[in-house]
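On to chain A.
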Amino acid sequence: MERHFDVSLRELKEQLVGMAGLVERAIECATLGLVQRDRALMTQVHEIEKKINEAHIAVDDSCVKLLALQQPLAADLRLIVATIKINTDLERMGDQAVNIAGNATRYISAEPLKPLVDLPRMFEEVRVMVRETIDSFVRTDAQLAREVLRRDDLVDGLKNKIFRDVLEHVKINAGDIEQGLNLILIARNLERIGDHATNIAEDVIFAISGEDIRHSARIETIKQALT
Partner candidate 1 sequence: MKRHFADYLFRSYRKRKAVNSTMYLVLIVATLIALVPLFSIFGYVLAQGAPALNKSFFLELPKPVGEAGGGMANAILGTVTLVFLASLLGVPWGIATGLYLSEYGRGRLASVVRFCADMLASIPSIIIGLFVYALVVMTMKRFSALAGGLALGILMIPTVARSSEEMLKLVPQHIREAGLALGLPRWKVTLMIVLKGIRGPIVTGVMLSVARASGETAPLLFTAFNNRFWQGRLDQPISSLPVQIYTYAISPYDDWHRQAWAGALILVLLVFAMNLITRVVLAPKARKS
Partner candidate 2 sequence: MSAIMEVSGLNAWFGAAQAVKEINLSFEKNTVTAIIGPSGCGKSTFIRCLNRLHEEVPDARAIGRVLLEGDDIYGRGVDPVAIRRKIGMVFQKPNPFPSLSVFDNVAVGLRLGGLRRASILKEAVERSLTLSALWDEVKDKLNAPGTSLSGGQQQRLCIARALAVEPSILLMDEPTSALDPISTAKIEELVTELKKAVTIVMVTHNMQQAARISDKTAFFLLGDMVEYGETSRIFTAPKDSRTERYITGRFG
């Protein structure tokens, strides 16, 4: 039996997925702008971020209304609570995209430090993470959400590698410190986006199964996913 409430929930999901699409584009524009050294793409990020903020408010508004009027329970309740949290994470991801754009703008206004290898790889991983978390949410696929958690370790590894490489480079070439810092900051921004994607994946798992796998509980899940 489909309830009127189901229609509202579907609309809420659509709102959130639309917002996630904006976030994806913001990240893409920022990183492409860096790789292609394109300032136009950077300014686009700011415009997208404004839309993300509007969507952020709209989603929260819908959630509060549904909570107050439908007094949802069980899966309905979990879905709305998860949506509220995912909403926050998506908005932060938007902020991080803006940060990337800022750091990238500074980076491309000077000579590049070295050919970018790990950063595009890291970007690719993060992009997949964001895509998969959203997919897992849309398809209520807990398995896919668990894979996102695993991918986060890859992203963390790449970030550490970039930190190490850049540090080694600037130890020798002290004049490149500023550019090196920009790269480190961008890697850090990407890593934060990965963390937000991880949070979302956890919320998706909670919404689907009612299982809370954050913090200590998460280690077990990751072990399971790896074996």
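Per the selection procedure, all candidates are chains of the complex that A comes from, given by their letters.
What we mean here is this: a contact is a pair of C-beta atoms (placed from the backbone, for glycine too) under 8 Å apart; a residue touches a chain by one contact, two chains touch by 3 or more; residues count from 1.
For clarity, every value in this text was computed on a predicted model and none was experimentally measured.
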Of the listed candidates 1 or 2, the one touching chain A in this complex: 2
Residues of chain A defined as touching candidate 2 within the complex: 1, 3, 5, 71-78, 209-211
